[in-house]
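Only a single protein chain was left out; the remaining protein chains are all shown in position.
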Amino acid sequence: MRRRFPAVPVLATLLVLALLTGLLTGPAGLGAREIADVLRGGGDPQARLILLHIRGPRVMAAVLVGAGLALSGGLFQALLRNPLAEPYLLGVSSGAALGAVLALVTGLAAANGWALPLAALVGGLAAIAVVFRVARVAGRMDTRVLILAGVVTSAFLSACITLLLTLGPPEALRTAYFWTLGSLSGVSWRMNVILAAYLVPAALLSLGLARDLNALSLGEEAAAALGTDVERTKRAAYVLGSLLAAATVAVAGIIGFVGLVVPHAVRILWGSDHRRVLPLSCLAGAAVLTLADSLARGPWGPVEIPIGVVTALVGVPFFLLLLRRGTTA
Amino acid sequence: MLREGCGRASSQETCFNLAHDDLFAGRVWAGPASRVPRLFPKDGVLVFGAVDDRRGPLSGAPRRAGAAFTVLSALASVAMLATPARAQSVIVDDLGRELTFERPPCRIVSLIPATTEIIYALGAEECLAGRSTWDDYPPEVEDVPDVGRAIGADAERVVARRPDLVLLIAGSDNARSVDDFQRLGVTSLVFRLNRLPELRSVIERLGRLLRRKAAADSLWNAIATDLDDVRERTSHLERPVVYYDIAFPPPITIGRGSYLDSLITIAGARNAFHDVEAPSPTVSLEAIAVRDPDVILFPVSDAWNGASGPTERPLWSNLRAVRTGNVRRVDADLLHRLGPRIGRAVRSLARVLHPEAFADASGETTR
Partner (left out) sequence: MNLGLSSVSLRYDGASDWAICDVNLEFEAGVHSALLGPNGAGKSTVLRVLAGLRPCDDGRAHVDGRDSREWPRRELARQMAFVASTEEDAFPVRVREYVGLGRNPYLGGFKPPTDADRSVVASALARTDMRDLAERYVTNLSAGELQRARIARALAQEPSILLLDEPTAHLDIGHEYAVFELLSEFVDEMSLTVVSVTHNINMASRFASRVVLMREGTVVADGAPPDVLTPEHLGTAYGWPVRTLTGDGLGCVAVPVARGVPE
């Protein structure tokens, strides 16, 4: 079978490269030797602090969030049978943002470092539940209604957010604005563990869903005729995809493009079999976001670019290039 | 010759006569003395009651009045030429626009909290016709009508106050407001207030504009005295490296471009991110860790305390300042406004940084 280049070795190499770049980038100027020292258990305490407690968790977060976003995007593209679908289409980002803004404006976020991510998670889940409920027509999930419900719910929630921010104090406005731009700083090891504990089962479950998603791409009737439990598959894809999106937004704010571009690029390069697309998207998403985060932190001195900006600026031209080279052989 | 006209600046409904002469338009009142608009400073106005009070300025024999007027205006022009040109003030705002004010504005809408405070400090609060929602000091400002946002102002609400001057804060998000007011023919002045010297310049210009130069000078002197005093008292003290926590997430702090950087220096410390030019750069936890600040200053406000403090944030316990309990609260309401109370703000900051040196309260209180 003719393939462009073998997927797993390429992506694995890319991920390793991204990890190394992530560990080497930052204002502290740690070189390879210092990193090796620290990893061996020694090293200067400042270097240990920075590598193990600041850079390390951040790079880990980039890997997990990137994988989660790409997987979520892949699931939504399969569910909606639309390569333009992405994790935030169905209202998750607006719901999470509303949760976060509420926490900020009411001062809840001040009480506890976990309050903000929790509020964002709850907001995201609430939005998912609402959209899910609206899209259930006669006991079935109608995907066209789903898209419409998602878009409309997003708009409503965004309006609520704007209202809150207009009426609230200006400091809240600024904090909320930057939160929505996305940031991987301040993700602790504990948060990473929780995220991983969630991501790994989700990835495995979605792998089990892959064959049914392949069948679903033929249409609901054909899929049913091939033995797929269509309603269960749609529900599972929706729930997995939405929870992944909500978890990533809660931890890192809204980071665009990864969920749209990565699974699509994987499809273009390595075909549409979801048994390949989903796991490869995880790998690719992890690598891409880690690299993007290194760029965001990169050589620009101590000032950081919001990561959502980097993913857009870099992601879009790359994606256009890919589109130009054609969708299939 | 006699000309009737209505002055835009006057709050009075009545029209009054103006001598048609650019040199002293508005500087001559041809009418009964009792009708001189209250806000005209008495010096510089030629008042003569040449006309019958009861029947209004134009009653009687216009020709006779006209003749008298011509003679008097000739005299007036000579007098005007002789007196020093204090008649008008030319103010250049921070967009480089040069505006000439024949008389001090008396219906000012101030859309900058700092200038509102300055106007009160100069004793010119009766000229205040409107303020922005964010203006909260002094407490009496509650009685001044609120015309809405300071940035992206509601032009309609502002114009409804019939202002003769609108004060706007400089900034790209305010560019449209400047255009709006220009289009509507409303005079506006744009002020930049990012650094200490700019505060001095704004006070000076407002003082000149409102004919309260003496008050302006003494206001700035009081501020300067406070700053110098604090600077002197901290000059021999050890200067801790300070991280000023403006916002989180993501971590936003202050750079050289902000007046807070100067305040920190005056208060006897060093801003960890002094090398960054931007006024409020977004940085990373790693960058903060590398600079290893001794103290973290966490501004708190009465109005809003929504963000989590440094001690509650995951991973921040890796910073020495957090581990050693050196996170100190500072008064955001005082510090985050570059206005007349900045002297008090610096004192409160210095007290937080060097409590031993500022144990004597000097009448100021911090929260």
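Here the chain labels run A and B in written order, and each chain numbers its own residues starting at 1.
By our rule, contacts are C-beta pairs under 8 Å (C-beta built on N, C-alpha and C of every residue); 3 or more make two chains touch, one makes a residue touch a chain.
None of the values given here were measured: they were computed from a predicted structure.
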{"item": "Touch partners, limited to displayed chains, of the chain removed from view", "value": "A"}
{"item": "Listed residues A:70, A:115, A:210 or A:280, member touching the removed chain", "value": "A:210"}
{"item": "Sole residue of A:134, A:151, A:194 or A:224 that reaches the chain not shown, by the stated touch rule", "value": "A:224"}
{"item": "Candidates A:46, A:106 or A:272 - the one touching the absent chain", "value": "A:272"}
{"item": "Touch residues of subunit A, complete complex, unshown partner", "value": "1-2, 81, 83, 138, 207-212, 214-215, 217-219, 221-222, 224-229, 267, 271-273, 327-329"}
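Just so we're on the same page, only the chains that are shown with their structure count from here on.
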{"item": "Between subunit B and subunit A, distance of the C-alpha-averaged centres to the nearest whole Å", "value": "46"}
{"item": "Footprint of subunit A on subunit B - complex, ascending", "value": "134, 247-252, 273, 276, 278, 281-287, 289-290, 292, 301, 303-309, 312-316, 318, 332"}
{"item": "In the complex, subunit A residues that touch subunit B", "value": "26-29, 46, 49-50, 53-55, 57-58, 103-116, 168-172, 174-175, 178-179, 183, 185-188, 190-191, 253, 297, 301-304, 306"}
